[in-house]
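What follows is a single structure, written as structure tokens, with notes after it.
Every protein chain of the complex appears in place save one, which is left out.
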Amino acid sequence: MGEINVAMIGQGFMGRTHSNAWSQLPRFFKPPVSAAMHTVFGRDAAGVQAFAKTWGWRHASTDWKAAVADPAIDLVDVVTPNNMHAEVSLAALKAGKHVACEKPIARTIEEARLMVAAAREAKGKTFIWYNYRRCPAVATAYKLVQSGAIGTVRHVRAFYLQDWADETIPLIWRFQKEGSGAGSHGDLNAHIIDMVRFVTGEEITEIAGAIAETFIKERKLVTGPTAGGIAAGVGGADKTGPVTVDDAVLFLARTSGGGVASFEAARQATGNQNRNGFEINGSKGALKFDFERMNELQFYDATRPRAVQGWTTIMCTHGGDHPYAENWWPDAHVLGYEHGFTNQAYDILRVLGGQEPVVPIPDFEDAYQTQRVLEAAIISAVERRPVSVSEVR
Amino acid sequence: MGEINVAMIGQGFMGRTHSNAWSQLPRFFKPPVSAAMHTVFGRDAAGVQAFAKTWGWRHASTDWKAAVADPAIDLVDVVTPNNMHAEVSLAALKAGKHVACEKPIARTIEEARLMVAAAREAKGKTFIWYNYRRCPAVATAYKLVQSGAIGTVRHVRAFYLQDWADETIPLIWRFQKEGSGAGSHGDLNAHIIDMVRFVTGEEITEIAGAIAETFIKERKLVTGPTAGGIAAGVGGADKTGPVTVDDAVLFLARTSGGGVASFEAARQATGNQNRNGFEINGSKGALKFDFERMNELQFYDATRPRAVQGWTTIMCTHGGDHPYAENWWPDAHVLGYEHGFTNQAYDILRVLGGQEPVVPIPDFEDAYQTQRVLEAAIISAVERRPVSVSEVR
Amino acid sequence: MGEINVAMIGQGFMGRTHSNAWSQLPRFFKPPVSAAMHTVFGRDAAGVQAFAKTWGWRHASTDWKAAVADPAIDLVDVVTPNNMHAEVSLAALKAGKHVACEKPIARTIEEARLMVAAAREAKGKTFIWYNYRRCPAVATAYKLVQSGAIGTVRHVRAFYLQDWADETIPLIWRFQKEGSGAGSHGDLNAHIIDMVRFVTGEEITEIAGAIAETFIKERKLVTGPTAGGIAAGVGGADKTGPVTVDDAVLFLARTSGGGVASFEAARQATGNQNRNGFEINGSKGALKFDFERMNELQFYDATRPRAVQGWTTIMCTHGGDHPYAENWWPDAHVLGYEHGFTNQAYDILRVLGGQEPVVPIPDFEDAYQTQRVLEAAIISAVERRPVSVSEVR
Partner (left out) sequence: MGEINVAMIGQGFMGRTHSNAWSQLPRFFKPPVSAAMHTVFGRDAAGVQAFAKTWGWRHASTDWKAAVADPAIDLVDVVTPNNMHAEVSLAALKAGKHVACEKPIARTIEEARLMVAAAREAKGKTFIWYNYRRCPAVATAYKLVQSGAIGTVRHVRAFYLQDWADETIPLIWRFQKEGSGAGSHGDLNAHIIDMVRFVTGEEITEIAGAIAETFIKERKLVTGPTAGGIAAGVGGADKTGPVTVDDAVLFLARTSGGGVASFEAARQATGNQNRNGFEINGSKGALKFDFERMNELQFYDATRPRAVQGWTTIMCTHGGDHPYAENWWPDAHVLGYEHGFTNQAYDILRVLGGQEPVVPIPDFEDAYQTQRVLEAAIISAVERRPVSVSEVR
């Protein structure tokens, strides 16, 4: 069996989830090739060494370009803030590496386009970490739609609602366009656009209307060190600075199969800590998912005898019947947030080992379609008009 | 079409639900014979006249014996406190009337036995108002079990949990054995014993063990007038008297089909206002019901493909597929508490008109079986031993 | 106590719910004036006489103009199809009557404007039957928002999803613009616009974008008699005709308090029989309601200690604490669909008797605001642009 040497560029929150995935993978899965946790990059030498020790990376580096160029490396895992996705990915592809990049693919559509062009020319394979595809319940939804279980998709409601961003939160980089590119839109809508495209197997063709709103327009400047090395307003406790990204973005859309859809991302939707989900109504059945109960999929089968029709709560933990379940625990010994990442790491190794992934992984090309939808929605909000996704290239 | 003249004996809370049932019936149903609200009996002349006017009873009476003996009357509806069930029913049967009596059939097993014996000799038909059988969801459960949908019943969990009876409630008649016969046991366990017998189609054969508990042993004496004309402690605000009935009764049982069961009635189960329901697990499927969501039945069909197995929430409001639903409103225009009574009034008229009821109604004989289980459970609690229901005759 | 003579114009589905409300009212409520079920109007003499007998109307009439003009009548209750709302209401107001009209106020904004103008000049009071306001859970939501329990409203998600209209349903009048004015929009969005305006106490100021869609564009012609006397395609079993109304309308909006909102009405949202509800997220708390569990309100109180924060399911059946509950049954002896109408009939009598209603009832002026939002949404969908509600007059 071959071995893939991984270099992970970045070590923040996503660095933890990816390190966990790479280290847990061989304990629960038998991939066709194995992955070695070769090198982790971080800006701060002491910090990255401690991180490497905690998570079992063999080498720690403060020079990402060297790490990416290292001939020993096979796969570059990009977990930086969004503003470095393009630069690191392009360098890695140029160096002939496979690239697995965090979502969204990039900060802007232009960057995404460059990445797609590079991927087309490169010999390495590309992957984007849209981790929620690999929740067993979401993967089960995909399989049910593929099997025709809900018929033609007519209605989609997708939402990713959080509530962490009240007035007490200072002006961290997530509220500054320079660092993040976007607010809730790139952070949250990106996930649900990908998830809807994945589960329905359809493209979003038009944005019929959109709203972008920033409820809290000024925030206190950060008084301590800033996160991720990205410039954010830093100052005394009584100074404030402007928020330059959205708190919430809602949009209406049409899908390639003739359906209609609504999307909503929010950071002040009080009562929802991580409600990432969808409702899909088809001509023969329907599906509902809410990540806060991530092990459950709701399925309505309108072909059953009417007397017993209803929403069925499927606990997606049965090995052999629900994707990935056989690698973990017995029935209803439920999974958590990080398992989706481990499942994806496994599928990346399947692909690199010449096998089909359990369910499709988005590559740069695929993630670019998601990015176009994000871009079209913002144009619609700003220019106050319907926007065809085909306008965005 | 014939017309049945009804005399209702009693006018308390149950008097309201029955009056509502008789008056709503012709507006939503087309029974084979109609019911006329002929006479209502109450102790207090002014009170019963006002009641008759509000609810549309043609006559008000303070002489129940005359009302029961009146040749114009066809059906006597008994809604008195439990301690009058036997006396009124026996008189009515003797007078050749049909009798529909509130549950439980009687205060004691001896009374119940007399009533059964009288019913056997009488020409009138008998009915007990176990109203929850006629919630569409419970009736749907019955039909599913009958159809074999859950296979052999192995486990039953039945519960009727309330929480109204905290320390602030004074010593009303419900806490005094003289008036009520029993506490939560006769009030609440009676319902769930009947419901389990109905839904499973099985008898309870043995009580394996039981607990009867009174958590609040003394209560303040009632300072105002007492309810139902029944003697309860009445006194100054600072005096208390002993509670002489149970607050909670739990018991374990075996069923005639080889299953095991638990029952629980409670009046201080904080957080449960009217949680009357069951869980039944069979060899091929399972059912759950909770009256607080009375329009819904939970069904687990273990014969479905494993990938889509789960608990299905059936909204039992579809006309033609769920019992009684076609007489009310469109899909998911949900029903409430009182509809079960109207459904039963309809079924009583079906029986009196020579038709089958939509689902079986318990007669005195049938309700006596429920009473035997209640009695066996109390013996088990008091004598601290298993008790066969066949001991109780 | 005075008595109000009611003439009800119409006798379809809504005629049943209103008749039920008027007849149940005196049994459960003590209004300051009573209502007499004086006259019901229907086109068909035999039909209306049978209807009057079933429901207890004293007189049956086939001449609505005479009924409305009858000096004995105090209140005209309009339950005709939408295309007669204006004509009947105007005649009634002109005759000096009070008018209670079914929703939506009218088929077109022009009609609604005429009705508002007439109401301003008239001595009679006006009411619109937006019945869902008077579900105890919705009224509880209103009171919580009024009390400041959720702070500033930031997000609203409103939805009214049904699934009855699949391909098997023929071309009844509900699918023809001539009879209904609109499809799901007037039928369903009307309710949720009113409910959001009521609960939040805010106006909808702008439609940011909208989609109107007809999924099933041709339907089989009706072969039997048509409903409501309204022309619909009638023909052989193999002929079809065009659907001229929407199946679904979605729109995004802004509210007067600075919040953002989405609305969706659907008739083919498989799995949802009558999911009429909302989610409202404020700066201090949040609320959720779904009519399919109409007795429950979900409340998130973000001012509670964080360790015990969460969504609280309030069973809105506690007399004295939840509006209307004390008039019905004990705790968690749940209410059904029709109770909202009875509650409204009570509140109409409170107003006519000089009291405040338990919660506000929309008059023509208020319902006109809802109509403007409906109109603005349709303009937005058709003209594919944002529309300020102030444009619509």
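Every chain is named by a letter (A, B and C) in the order it is written, and numbering of its residues begins at 1.
Note that contacts are C-beta pairs under 8 Å (C-beta built on N, C-alpha and C of every residue); 3 or more make two chains touch, one makes a residue touch a chain.
None of the values given here were measured: they were computed from a predicted structure.
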- Identified contact with the non-displayed chain, of B:Val40, B:Met115, B:Leu250 or B:Ala307: B:Leu250
- Query: Of the listed residues C:Arg293, C:His322 or C:Arg372, which contacts the missing chain in the full complex?
  - Reply: C:His322
- Message: Touching the hidden chain in the complete assembly: which of B:Trp64, B:Trp311, B:Trp329 or B:Phe364 does that?
- Response: B:Trp311
- Against the chain that's been left off, what residues of chain A make contact? List them. 13, 16-17, 19-20, 23, 26-27, 54-55, 162, 164, 273-275, 291-295, 315, 317, 328-339
- Query: List the chain C residues touching the unshown chain?
  - Reply: 140, 143-144, 149, 299, 301, 305-315, 318, 320-322
- Message: Counting contacts across the full complex, list the positions on chain B that touch the omitted chain.
- Response: 150, 154-155, 157, 159, 161, 163, 166, 208-211, 213, 215, 248, 250-252, 254, 258, 260, 262, 264, 266, 268-272, 281-286, 288, 300, 302, 311, 380, 384-386
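Simple rule for what comes next: only the chains that are shown with their structure count from here on.
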- Task: Indicate whether more than half of the residue numbers at the chain A-chain C interface occur in both copies; give same if so and different if not.
- Result: same
- Query: Central chain, going by Cα centroids?
  - Reply: C
- Message: Angle of the rotation mapping chain B onto its copy chain C, from a C-alpha fit, rounded to a multiple of 5 degrees, please.
- Response: 180
- Where the centres are mean C-alpha positions, what is the separation of chain A from chain B, in Å? 55
- Message: Centroid of chain B to centroid of chain C, CA atoms only: how many Å?
- Response: 36
- Item | Separation of mean Cα positions, chain C and chain A [Å, integer] | 41
- Which residues does chain B have that touch at least 2 chains other than itself? 315
